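This is the structure, below, for whatever I ask next.
We show some of the complex, not the whole, and keep each chain where it was.
Labels run A, B and C following the written order; every chain starts at residue 1.
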Amino acid sequence: MKFGILINEGPYTHQATDSAYQFTKAALEKGHEIFRVFFYHDGVNNATKLTEPPQDDRNIVNLWSALAKEHNLDLVVCVAAALRRGIQEENLAEGFRISGLGQLIESGIQADRMITFGD
Amino acid sequence: MSEEASGVVKKFLYINRKAPYGTVYALESLEVVLIAAAFDQDVSLAFFDDGVYQIAKGMDTKAIGQKNFSPTYKALGDYDINKIYVSKESLDARGLSKDDLMDLKYEDEDDDWAEKDSIHIVNSEELADLMDSQDVILSF
Amino acid sequence: MQLHVVNKSPFEKSTFESCLLHVKKGSSILFIEDGIFAALNKGKFSEKVKNALENYKIYALEPDVNARGMKNKVMDGIKLIDYSGFVDLAAEHDAVQSWL
């Protein structure tokens, strides 16, 4: 089955992106396909490569980058939401790309199930 | 569904349950809906809980330094987005009635372009039916 | 006496109810942002707020009321203030507690 994921909150402040990550990983392990992970609202803040959490904490940005590399995931950051919040090509982490909201609608059309994580 | 599923028409429901201005969700949800209009999908909007405040009339945002984006809702009809469902219970709990909402209209091309109401006041059971009949639900 | 600032809609969050449970008689309550929805007439919380007016001074931030189109719906007895009035209230009270 093909899943589309929408993430509306940034890292650390809300658990949304942790939950989305665990869900995505579990879906991939069960052999499902992830059509796309779309980052909207504060969700775009998951895509900054300048994140450096304490040593004993998870690095959420790196977790997404690594999962994307391993499974060829499409991590899309909404351009309008990103510009509002200071995410641009120059601080974009590996594995993410910036694109338009149309990519979210397309995900809704192509995926069998769309799941939103947020606050 | 195949990779090349062009021509697929799905039922998309956008759920709005948060008040405007206190958070950005109302504005950024509206931005999604405007983009969605280009995709020829079957789009509905539901406003309930504090979401009903999003389409209240008479907003004046000058003194808080934010843009009043409420006129954009009036443009939805021009984008063929005219299925707008508003919870009666949510209005009642807030002491609001349809008169407190903006007048959202569209022109029905199947009825000689007659001007019609986009807003449908529904009760919670009707809302539950609406939600249950959707393919994709986006909540912000 | 302290100034208690409530910025959440009482319909969405339990913040205002918790505030009411913990505020000493004679204190002031200021509604800002989505908190102003508690200050309106004819809603589910109107009766509760009307009763609260007997024990507290209650204010609402007019810029937030107007932004949300609720200008004509504010309950009698609640005083509308602007940001300058907010500053005055903060200065006049001993401390400011934000109910986040």
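Quick notes on this one:
Here is the rule we go by: a contact is a pair of C-beta atoms (placed from the backbone, for glycine too) under 8 Å apart; a residue touches a chain by one contact, two chains touch by 3 or more.
Here the structure is a predicted model, which is why all the values come from computation and not from measurement.
Recorded composition of the complete complex stands at A x2, B x2, C x2, labels matching the chains displayed.
Just so it is clear, only the chains that are shown with their structure count from here on.
As a whole-number value, the distance joining the C-alpha centres of chain A and chain B reads 26 Å.
If you average the Cα atoms of chain A and of chain C, the two centres end up 38 Å apart. Note on chain placement: the centre of chain B and the centre of chain C lie 29 Å apart, centres being C-alpha means. Shared interface positions of chain C, i.e. residues touching 2 or more other chains, are not present. Within chain A, no positions touching two or more other chains are listed. Across the interface of their complex, chain B is touched by residues 7-9, 11-12, 33-34, 37, 40-44, 46, 62-64, 66-73, 82-83 of chain C.
If you check the complex, the residues on chain A that touch chain B are 2, 6, 8, 40-41, 80-81, 100-102, 104-106, 108-110, 112, 114, 116, 118. Residue ranges of chain B in contact with chain C, taken from their complex: 18-23, 49-50, 53, 56-64, 66, 68, 70, 93-95, 100.
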